[in-house]
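Yeah, one chain of the complex is gone here, protein chain that is, but the others are all in their spots.
Entry: subunit A
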Amino acid sequence: MNIQAPIRLSAAEESLASQLDSVGAEGLATLVRDKGLPTRRVESYHYTDLKMLLNDVPPLASAAQAGGAPATDIAGAYRIVVANGIVQNSGTAPAGIAVGTVEGPVMASRDDLIVSLNGALGKQALGLDLTGDVDPVIHVDHRFEGAAAHVLSRTRIAVAAGAKATIIETVSGSDAAHLGNLATHVSLGEGAEVTHIVVDMSALQARQFSNLEYRIEANAKLKSVMINAGAALARAQVFADFVGEGAHSDFLGLNVADTDEHRDITLDISHAVPNTTSTELYKQIVRGRGKGVFQGKITVVKDAQKTDAKMMTQGLMLSDEAEILAKPELVIYADDVVCGHGATCGDLDETSLFYLMSRGIPRADAEVMLIRAFLAEIVDAVENESVSEVLTDIVERWLSKDV
């Protein structure tokens, strides 16, 4: 028997437990009181110790109106605003898009406190049912407004068999120390083709959790892009399950971090059936005392023969005090698979810098060209031009920031 001494709860843990009490989620409240927030002893939180990093939890958000213009405006997109977790008037939906609200958790229950918190504390979810060839880009504009609040925002997207869609979700809002917890579940029916992008642009004093979950059926094609470009502490979790043969997915992502920011993308992909393929490309760029974390886990179950999965993570460190942590992990039970992973990390290439400078381009400009080049692979992967432009803008904004 394992006898545990009662842990000393932090202020953040106390607040979480009482928020859970207030919605009647006693089981989870007890769990928080017993175990607290995940520490570095929990493997998937090893580099993002929430007991250390999450100092306080602001009060649960109350309904709010989205303030002002969107943080990013995507030309021609159909925009749906979700303010403090509540779906706002979304106007008339274009053909192929059915907009509604869904009660209850959107993600599968799993052994993860952050996902469980979203399930227990969230009020309603935006529900999108997509059919046919959905023409406009769908922009889900998550706004965290007003004074610092604990905001749960959720989306459940069901893409019908054979349907095609591009969906971008952005997180932005008032300049306050929010604690955001986003959960999105995307199910791809047979043969569906989906590009799904999530960009965190929340305030720099905010703390943001983004949780993405994909269920990928036979012959479907998914491109998933996660960009952490906001918040003092940002942690994104990407879960994906291949459940039908012949499916392919490209998983991409980017952490940009400077000053004292901490940005984490943790990936957990399961190839659960034979004949599915995936590529994973995650990049991190850090400067100042910024810290970037990437953990990528790919599991291939025993019967999932002919799985082909290639994971790559690349880091660019622009200061001596910045930090990049990368942990690729392959767990393979099948014996006839092609799986690989690679990781690189370093400074800008001096030879390339010299080449550019030898043509008259000053060092600072040459550096920006090379940084842009490093990021281009992620941004250019998005085929829709107006979305790709928006991502370029976000990257440019980060590059032009004074540090």
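We take it that a residue touches a chain if its C-beta (ideal position, glycine included) is under 8 Å from a C-beta of that chain, and two chains touch if they have at least 3 such contacts; residues count from 1.
The rule is short, and it goes like this: contacts and distances are computed from a predicted model.
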(request) Among "ABC transporter ATP-binding protein", "Glycosyltransferase involved in cell wall bisynthesis", "YtkA-like protein" or "Alcohol dehydrogenase (Cytochrome c)", go ahead and choose the protein name stored in UniProt for the chain not displayed. (result) "ABC transporter ATP-binding protein"
(request) Taking the full complex into account, find the residue in A:Val99, A:Ala161, A:Ala177 or A:Leu356 that is in contact with the omitted chain. (result) A:Leu356
(message) One chain is left out of this view; which of A:Glu103, A:Glu321 or A:Asp365 touches it in the full complex?
(response) A:Asp365
(request) Using the definition of touch stated at the top, determine which of A:Tyr45, A:Phe242, A:Tyr282 or A:Phe374 touches the missing chain. (result) A:Phe374
(request) In the full complex, which bits of subunit A touch the chain not displayed? Write them out. (result) 350-352, 354-363, 365-366, 369-370, 372-377
